[in-house]
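First up is the structure itself, then whatever we jot down about it.
Left out: one protein chain. Kept in place: all the others.
Moving on to chain A:
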Amino acid sequence: MFKSDFVDMKDRLLGKTLTARERDIPRFCDVLIIGGGVMGSAIAYWLKWRTLDGLKVVVIEKDSTVIEKNPNSFKVRSYRDSSTTLSVGGLRQQFSLKENIELSLYTADFFRNIKEHLSVKGGDPPDVQFNPSGYLFLSAEDTAHTLVENARLQRSLGAKVELLSLEKLKEKFPWLNTEGLFLGCHGLENEGWFDPWSLLFAFKRKAMSLGAEYVEGEVTGFNFKQGSEYINQDISSEDVKHLEGAQVKLKDGQTINLNCGLMVLAAGPQSGEIGRLMGLGAQNSIYTAPIPVEPRKRYVYSVHCPDGPGFSSPILIDPSGTYFRREGLGGNYLCGRSPTDEEEPPTDNLEVDYDFFESKVWPILAHRVPAFEKCKVKSAWAGYYDFNYFDENAVIGHHPGFCNLYMATGFSGHGIQQAPGVGRAVMEMLIDGEFKTIDLSRLSFERYIEKIPLWESNIV
């Protein structure tokens, strides 16, 4: 575990001079986290919070941050393709699974006390710019019963939601066209949107100040060790491999071996690809079960509509999955929609398809809120969902193929709002060996092996 320290000591005793380059990049660590987005940073933060100097935590990020701090401007050029920074940053409790609701409630609590959690000595206290506007889920008659069941579950777990009939909807939101609707579910507390970049920055800054190390580079391969010390008598040691470390291609082109005790995969949309690098998905056996995560491109359009509902509007989710929210004060709105399986766009680049807005998003939006008939697309961007194609839900837990591989991925678009809770859960899993705060055992990888999906009905 403290091999790196011994190597350092040995080098010093033998009088070897270490070059600055070698000192900068760690070669050994206890926990290696792949992915330095908000999930990886949250895991690193919680691990360091719990253990301080007890564990050496290294985070590998492909596209790490370059912060240019001038007296006049503050420029950040990085995390270019990261799902974290391209997300819309919503926080809601209106889920259909107990785990997701609990995680979001925990996040609200964490954000409320974020100054105590993520303040750094000598730095400004973090502020995630939370806008408590609430969510309004609308449903047609055929899906209304799910909404009622979900609201009952959410209330039993402590979330505050109210169900609104058509009359109430008309009365509360006069700008809404209620045609084809049956019921609405309106969140009264702890729901809204926040600034994903501020959250990522706060987590990363705190993790680094507690001693986590960030390495900028790309994982190109893995080193394996056959067998494991954790072996059980029922499983032969040939079946289970042990990850010895990762081969990391640094920014300057050099490839190093980074050895680790435990590995946590939090690479978001690229998790499935990294799983293939480990050799997962090659054979049909549970030890090489693939990580069921793939990137899916989602567009976000920023439209200008001066007559829109403005301050009287929550984040609205249409039965079709189309959403919009206010952005800033200048009459701008962010909107988007998840495409169906047939019209899924290619994921090799982040180009925006403007026709998708014209043909799929705008008609629904203008139908639901007539004020949007006169709206104009100002800009748009695309980001990746870490889409779990098995059941659109998070995979948190252990992989059977490697006895030291843990996963926290596949959040299918709601990862950023669950990062504080998931980071803590992964920390508890690694250190205590069980979940203490929130029981996430239903989200483990087991359900993929047993082929029992755990569906979340409120995916947007």
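In the analysis below, a residue touches a chain if its C-beta (ideal position, glycine included) is under 8 Å from a C-beta of that chain, and two chains touch if they have at least 3 such contacts; residues count from 1.
In this text, contacts and distances are computed from a predicted model.
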UniProt protein name of the chain not shown, from "Profilin", "WD repeat-containing 74", "ATP synthase subunit s-like protein" or "tRNA-splicing endonuclease subunit Sen2": "ATP synthase subunit s-like protein"
Among A:126, A:400 or A:420, residue touching the chain not depicted: A:400
Touch with the omitted chain, as defined above, among A:172, A:249, A:304 or A:378: A:172
From A:41, A:100, A:133 or A:458, residue that would touch the chain that is not displayed: A:133
Sites on chain A contacted by the missing partner chain, in the whole complex: 50-55, 108, 111-112, 116, 119, 121, 129-134, 160, 171-172, 188-190, 192, 230, 232, 234-235, 240, 309-314, 326, 329, 397-398, 400, 403, 430-435, 439, 441, 444-446
